[in-house]
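Presenting chain A:
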Amino acid sequence: MSEVQTVETMITIKIDGIEYRVKEGEYILNAARANDIFIPAICYLTRCSPTLACRICLVEADGKQVYACNAKVKEGMEVTIDTPAILEERRAIMEVYDVNHPLQCGVCDKSGECELQNYTLELAVDSQSYMIPDTKRETANWSSVLHYDAGLCIVCERCTTICKDMIGDAAITTVKRGGAALDKGYKETMPKDAYSMWNKLQKSVIAPSNGTGETNCSDCGECIAVCPVGALASRDFVYSSNAWDLTRVPAVAAHSSGGEQIYYEIKPTSIEDRSPKIYRVTNEWAYVSLDGSARFAYDFENRDVYKNEVAFNAAVEAFQKAKTIRFNSMITNEEALMLQTLKEKMGIKLYNPEVRAFQKFLKYYQAASGNSLWTTDTDKIMKKSDFVISVGVALRNDSPAMKYAFNNVQKLNKGAGLYFHPVGDTLIPTFGKNVEIFEHQVGHEEAVLYFVLDFFADKEKLPNEVKTYIDSFKKTRTKVIIDKIEIEVKELVRNEESGEEEEIIKKVTEEVEKEITVTHNGLIELLGADTSDFETTFEKMMKKKESFSMLLGEDLYYHHNTENIAKLIALIEKTCDIDVVITPPKSNALGVALICDLDDEQSGYTVGYNENADFILSALGTGDLDIPALNQQEGTLCNIGKRVLPTNAALPYEGYELNDIVKVLIGGPELTVDWTSKLPKEKGFKAIAFDALPNTFSNAGVDNRGYRLETHTIDVALPEVEKFDEDATLQGQIAYRCNPARQFNDFTYKCHEIFEPFGLYASEEKAKTLGERVEVIFENGSIVLDVIADAKITGDIVKIPDFIAEKDVYTLFGDTARYQTVTLRKV
Partner candidate 1 sequence: MSLEQFKNRNVGTQRYTMLDLGKDPQTPWCKVRQVIRRTFKGDLLVGLWVTMREMFNALFRGNMATLKYPYEKLPISPRYRAIHDMLRLLESGHYRCIGCGLCEKICISNCITMDTRYDENQRKEVSEYTINFGRCIFCGYCAEVCPELAIVHGARYENASEQRASFSLFEDMLTPIDKLNLQKEYPGFGAVSPDADENIKQTPLAY
Partner candidate 2 sequence: METTTLVENLPHVTSLGVIIKAIIILAIISALAGFGTYIERKVLAFMQRRLGPMHVGPYGLLQIAADGIKLFTKEDIIPQNANKLIFMVAPIITAATAFIALSSVPVFPDFTIPSWMPIIGDTFVPAIASDLNVGILFVLGMMAAGLYGPLLAGMSQANKWGIIGAARTAVQFLSYEVVTGLSILAPIMLVGSLSFVDFNQYQSGGIGDWIVWKQPVAFILFLIAGFAETNRTPFDLLEHEAEIVSGYATEYSGMRWGMFFIGEYANMITISIIAAVVFLGGYNEASAIGWLTIMLKVAFFFFLMLWVRASWPHIRPDQLMWLCWKVLMPIAVVNILITAIAIMV
């Protein structure tokens, strides 16, 4: 299946008398924004559902007053943005927003980037007509990173909206604040919308939705980003700097494979120390949502590095005698290309356990499907898809981009979702009422894919063997059910008055055994659900669904039968109307997978690039030679959206880079970014110089950063898939290699705003049985870990993180598996 081109029907509307071409079914506000027309709006967030809290986006469409954020465009619609009545409404609304808003703009963290200020000025509010007694509203710390100043809050609900519609945590909500009631007189004198807005505003304030005062969410900080005023801020950032003092450096989130756009905001550290420091990370929140690692794991730079010639010469020597270079996915495309060039010219092996499995899987997939890369991406899924299936990915942990997409589809596209994973999760079901969870057994991933084939495939297209194989799971069974029937019973009753016997008809329910035939789907049962229940649910889920997508994750790359899985996925793509997206495990895994020719084994003298080895080049400052961290270097990264994205150096770096070593070893261009245009074209890269790469979003939210990898499709025959072994499942105590939500690697671990510890994550019940500390014994080693209870995990499987390279969890799991049977011993 080739890449789906989204063909949108364009229609024509008139805004203030001028004709514009807009997408059909778009909200007026979005249509206007896409055409660079300004309609004031506070509460609306582009990729979320309309909140209707601020009511300031009031416009007149075809003579009627509508809210631009939730009225859709129609062919020939005539929109007027400003009418006298609307201007009066808007001004009243802004006056109301300014009622009792603390005049502490001088110290507010928003420091002038405030939408309340902007709109107050835009609507020329120079006097105040309304008043009401203020209520004391306390500031609160919601989590280790979130700081909320209720006094500044204008309850636009953008934070709650993004948390629910995009992030999926729904960790915050509006609650009552007990403000004074509005003067009745206002109802008559005030504009209608302003009054109702005020009425609601006066009553509410934002608070964690679980009622505890602590959000217990994924700490992504997206609520901070969308807050139009200074009410929400990162605890670390509060009152530490004015926005205007910070210099924005456009970059790419370094840790997850989402490759989100970010700005590192830098300023000198303090009066004594004038070296720049990253104060916070911001983003274009209207177009991109960050995960916690992108927003809070920013201070992983390699500080105080100087050109250490001795170490440099030792490094050159080490490379000369090296047999293997071990590295991970925290590397730019350019440096990956350098390593590949070293391999080609010096015959050094490249070893990268983090990416190798993914690379293999990608190759199998390419062979089976003929597609050079997956067929959709998370952005497209959010825009269009209404049915998502997630297989083999721990949504909360592995790929924030996928989690957001999965959730956003439920919320915004009235979608449905199927989540297949061995580890139970309490958060995913809350994404929407049409989300079904399958806690299948480890090893049944192929069954999942057969299940998908069964339910979604065009049976005509399926090869016969597959069809037969799927049908072999279905058994028609006669089942005895107890049916209740009403029987009329005649009874003779003596009438006490008359003494006569009368015949009365009584209705009596009687239980009757009855035999019916049901089709029993063995696949459903195998995956741990009830056949008949699921089929009715499924019918409901499938209502009005048009666009299907599948999210595939890291579990599949480490499956014992990866090749078959890849083939099944190819078959699904060809026979079902489903697009797939395959998540690169971490950071720039896709870039490494495309550029480097990785080896399966490491041998001989090994040079480690941010990895344990005989000679270590480390951006963590712990190795034999310092190299720059990703926030100190320029370069490009590939992301899940198949884009090549430029990132910039936020902080200075004075030491040696990999390029310096490569220059000595085999010669090379002057700068690291000179390699950008040399990235392999046959893998989809383009010969564009680094400095020519764009780094913007369009007003309509189109991602124009860098460029999209060229993809191509060749026609291949339907892959021949194998049957699976129902019994090839792991039994006993299973450990799952999985990082907590904001941890990805040593770099996130180094950051001071990331608090998730390295430990064994288990469900609350499991944690109770395990005690405080356990030794996890693998076949080839053991590790002692603290037990951490995670309320969002259910089931017996424990999660063991791999983000500290030194602990070498990859080796413990045996490099080719993500699940392992282990023995847990209390320590």
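Keep in mind that, in the parts below, a residue touches a chain if its C-beta (ideal position, glycine included) is under 8 Å from a C-beta of that chain, and two chains touch if they have at least 3 such contacts; residues count from 1.
Regarding selection, all candidates are chains of the complex that A comes from, given by their letters.
Being a predicted model, the structure only gives us computed values, none of them experimental.
Note on chain A: across the options 1 or 2, its touching candidate in this complex is 1. Touching candidate 1 in their complex are the following residues of chain A: 100, 106-107, 111, 126-134, 139, 235, 238-242, 244-245, 268, 270-271.
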